Structure formats: structure tokens, C-alpha cells
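As you look at this complex, bear in mind that one protein chain is not there, while each of the others sits in place.
Up next, subunit A:
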Amino acid sequence: MAMAIDTPLPAGRTLKLALDKDEAIKRGLMIVIALYLLVALAAPLYVMLSKSFSTYSFDLAKFEFQVSDSAGNWGDPVTAAALNGELNAIPEEKLGTNSDGRLQATSFFPEFSFRSPVKYKIRGTTPDATYLVGLQLHSGTEWQEFDSNAFRRVMLRPSRAIGLENYATYFSTPTLFRSIENSVFIAVISTIVTVGLAFGFAYALNRSCMRFKDAFKLVAMVPILVPSLLPGIALIYLFGNQGLFKDVLMGASIYGPLGIVVGSVFFAFPHAMIIISTALAISDQRHYEAAASLRASRWRTFWTVTIPGARYGLISAAFVVFTLVITDFGLPKVIGGQYNVLAVDIYKQVIGQQNFEMGAVVSVILLIPAIAAFVVDRMVTKKQVALLSARSVPYQPKPNRGFDALCLAWCALIAVFIIGIMVTSQFAALVKLWPYDLSLSLKHFAFDRMDGGGWGSYYNSIRLAALTAIIGTAIIFVGAYMVEKTEGFRSGRSAFQFLAMLPMAVPGMVLGLAYIFFFNDPANPLHAIYGTMTILVVCTITHFYTVGHLTALTALKQIDQEFEPVAASLKQPLYKLFARVTVPVCLPAILDISIYLFVNAMTTVSAVVFLYSKDTALASVAVLNMDDAGDVAPAAAMAMMIFYTNIAARLIHLLLSKVLIARTQAWRAR
């Protein structure tokens, strides 16, 4: 429209220029935030991927020996490779090893005896050949002489190369690759149970006239506020060998798949419930009226109207739960017993055996199911948008005594489960010495006497959560705004969208490990942030980027695209429009993003477990470490502190929302 007037008038040029300037700012900001995502996400993942291809093997051509006879006359130098070619002492496939590999030099001398007068010399044929004498590291091409007794202490060290051997090792080690099966098994079972329970719960909330709906909604949200380790700890108190209800299991052990599944259902439940509830809430009354007028039975209506209407919600919920469970690390660590899963394997490889390469391999493998689930979920969600119609009439449930009672019972059962876990955990935190001294005390809250970082870790967590909430919200919202309101520049925008969606598919463990590889490299100019609070904030924001981004996009889509041209024509700069219109209009969404980031920063374990340092110990990691050291009661106490903090944050959020929304959202009510 403006163009028609513009072309003949020379003054139009300035107007166009002004638009271009705003556009340049938008693109500039978008690129800045895209760069942030590249550095904080794509680059570390790339480094990790290349680490998984970094292999170690003994390169026998790099070592040369010389042997004397008993009179001390030296023979000709011969390489280890040549010796091995003759003897086949070490078969080819045994030459592969890990970074800690050692190979005894005497393996190439079958007639070796430490008592013999024969002397040996060793040297590297290249300067980078390394070997140990005793445990002292040597390298270089200088000959070194040993008597027989000293020579048995010579160990060859492997050299680094690029290759697929780590993957070959992984798939030829049953202990390791069985974890894939275990992880998928746990995730599938947990998904089926969680989605089933959550569907019933959401159905009762949306389609019945039962009482206490608000209370049930509140209770269902509780698991979001606690670390995933908490249900594990509570389950041990309930069903462990000294558990209150141990007999219920009839001899089965809570340690292992059973415990992981029950705990997973607890922490994944709210996520599934929200998604399914949203899907059920948008259902159209007219479909049910049509079904009723066609005299369809309730049962038939359920299968032909309700389920198809909610199917995208169900599928989406299933994939979210699947991803959450398969990537969770805290719960199987606490209650998994000997049942190995992928996320714990990464931790065991890196922390237990310092085998970073294998840790990277497991990480890459853990990425596959998570990405697959994510892709399917995206495809499904895209379709769901098309289902909505402006003319839909919201469904109004009618009272039905028997059905309402049934719904009440179902919800009550789940509420009892959730509250039971919380009460047990609180009880565990207060009992003096379970099960021998049941008197109550606050001694387990004396965190400074335990491993894990003490009360300092708790305050660090609050700092991390607050910083993540404030900085993260700003980055996420600005990024979403720029990508939503930029004209053209399609390829850049879709690249940005991809980067913003990627964190959802990256398990926390994988992200954390990738951060070590990337930021701990002294050649990296960003190396300085390693071990600081900054890296924890960056990691946490990146880890939870996607949900915030989607929330912001949804809110921004509500704002008419006309605002920008109008502001431009009124010669209002971009920042003014942003501050005076966009932010106030989107305030509810902004507050939601910040509380989401806060709560998750308080509870997250997986990503930060590799990254915290002494000064930045975190409460959630302290829960893990205290449990790991066997201090289960203090672990429960710390988990409850996180819970109470999150409740407080929620309340503040609620209050803030009320005040701010009353002041900024008056336009919504006409």
C-alpha cells in the first residue's frame, strides 16, 4: 500500500531507509543470539562428536629395541612392529585401547627373564612415542638402557588417532550396549504408564464435574518442582530393604527397573498431564452434540470423538515423556541398582574411569533416540495446529454421579501417590537414624558437615536460578521476537529456528560433557568461563532454551504484524515499540518463561554435574553427591529445600503476575 505512494515521491526513500535500519537491528540481534546458540550448543556438540572418534592404539612402529647377549654385546635395533610380526605376540585387534592403555614391553621377548644378565634398550622412532618406566613418563628418540629387572617395568603408551574403533569397542562390549536395550525398555514402559495415568487425570479434570479440581491441578504440578532424584530417595524409604511397605513388593526389589519406572512416572506425570489436558480442553462441543444426536453410546463417542480429537496431544505427550525418561540421569543413579542405562553409563565412563572418549560415544548414542523422538514430535505438533478452528464451541461437561465418583477416585489415587512421595521424603529428612532411631531432628539440614558443598551450594543454586531466569528470559524472548518479526531473510530465520529447537533433543548429560570438551580446551578463547558460574548459567539457559522459545513464539504470534509498519510510519524506533507494546502485551508469557527457567535451574542435575566447581557447587548436585556417599537423609533434606524454594518462587511469580497483569493487561478486558 505504501509502495504505491512511495514510488513517485522522493521523500519516500527516507521512510524506506528508516525501515531498513530497524530491520538491520533485528537481523543483527538475531545473528547475535544465533551466534550465542552456535557457541553454546552447536560447537560443543561438534567437539564432542569428534572426541568420540578420537581413538587410542599402540603404534608398534614407533618403538625400537636393542637386546644384548649375556656378555653385553648389543644386537641390531629392531622395531616392536617387526618383533610382533614375527611372534604375533599381540594380535592386531588387541592393539586398540583407551587413553589409559599400557602394554608391557617384555611381551615382545618370549625368552625374557628378570633374572637374566641380558640388557635391553628402548627408544622411540618418533619424538612423540611415549612409554613408562615404572610410572615415570618418557618420550623421545634417545636410547635408554635397562637391565632385565628394570626392563620389566617398561610399559608402552598408546598414541592418538581418528577412527571408528571406539564405536566398535562399544558394540563389542555387552555391558555397554545392553544399556541401549535397558534405556529403551524403561522409557517405553514409563511412557505407557505415565500417558495412561495422565490421560485419565486430564480427562477427569476436563470432562467431569468432580470436586476439588483446582486442588488436583495443584498437586499434579508438584513433581515439576523437585529434582528427579527425590522420588528415588522416597521410594527407597518406602520399598527399600528397610522400607515401610517392603512387603507389598512380595520379594521383588525396588532397586532396578521397577524403581526407575515408578520414579519416572512421578516426575514425568505433570509434563504429560499438561499436554493431554490442553489437547482435551480444546475439544469441540459440537462433535459431542452430533454424536449424541446420532445416538452413539458413550463408549463409542469416546473412541470416535474424544480419542481422535486428543490423539496429537497423546502422541506429543508420549514423546515428551519418552525423551524425559531416557535422558534422565538422577533417578537411575539413585535407584537403578545394577540396571545400567545410557545416561548413567556416561557418568560412569567419565567420572569412574576417566574414559572421556567412551563417554562421548555413549553420548552420541543417547542422542539418537532423543532426536528421533523429537523429530516425530515436531511432525505431529505441526499437524495439530491445523486442527483448531475458530468456530469451535468449548465442551461443557454435565454432572454424572457414577462417572464423577470414578474420576474422583482416579485422581485421588494419583494425588495420594504424589503426596505420599513428598511426605516420605520430608519424613526421611527429619528422622534421626533410619530405621533405628525414629526421633525427629533437624541434624540432616546441617549440610556443611557433609560432602556436596553445604549450604553454600543451596545459595549457589538460588543464584544460578535467578541469573538463568533473568538473563535467559531476555535472550530467549529477544531471540524469538527477532525471528518472528523479521521480514524476509528466510534461510537465516529457519536456521535460527533449528538452533532454537535443538536443545530439546540434547540430553543434559550430553550437553554437560560437550561443554567440558569445548570450554576446557586451553586453545578456546572462552576457556576462562570454565569452572565459573557463567558456564553454569550458559549451560542451563541453553539446556532449557526450547520450551521458553516456543512459549515466546506463541505469545508473539498473538500480536498483529501491523504494529511494526504502524510504528515505523509514526517514526517510532524499534526499541520503543518493543518496550511499550511488545513486552507489555507478552508479559504473561515472559513471566512464564522466567519461572520455568528458575524452577528447572533449581532442579537440574544432568547438565551441570560435569561443570560445577568447588565455588559453584549446586543444591541439586549436592543431593546426588550426598546420596552417592550414602548420606541419604541429608540428600532428602536438600531435595526438600529445593522444593520449598520452588514453591516460594511460584508464589512470588503468582503475586507478580497478578500485579503486573492487572496493570498491563487491562486492554484484554473490554
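Here, contacts are C-beta pairs under 8 Å (C-beta built on N, C-alpha and C of every residue); 3 or more make two chains touch, one makes a residue touch a chain; residues count from 1.
By our rule, contacts and distances are computed from a predicted model.
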Listed names "Serine protease, S1-C subfamily, contains C-terminal PDZ domain", "Formate dehydrogenase subunit gamma", "Iron(III) transport system substrate-binding protein" or "Acyl carrier protein", matching UniProt entry of the absent chain: "Iron(III) transport system substrate-binding protein"
Candidates A:50, A:113, A:126 or A:173 - the one touching the absent chain: A:173
Options A:256, A:397, A:420 or A:492, residue touching the unrepresented chain: A:256
Absent-chain contact - pick from A:21, A:211, A:298 or A:449: A:449
Touching the absent chain when the full complex is considered, from A:153, A:311, A:378 or A:463: A:153
Candidate in contact with the missing chain, chosen from A:84, A:340, A:424 or A:582: A:340
Touching residues (missing chain, whole complex) on subunit A: 97-98, 100-102, 104, 132, 134-137, 153, 155, 157, 173-175, 178, 181-182, 185, 236, 240-242, 253, 255-257, 333, 337-340, 348, 350-354, 356, 433-437, 448-454, 516, 520, 522, 527, 531, 613-614, 625, 628-632
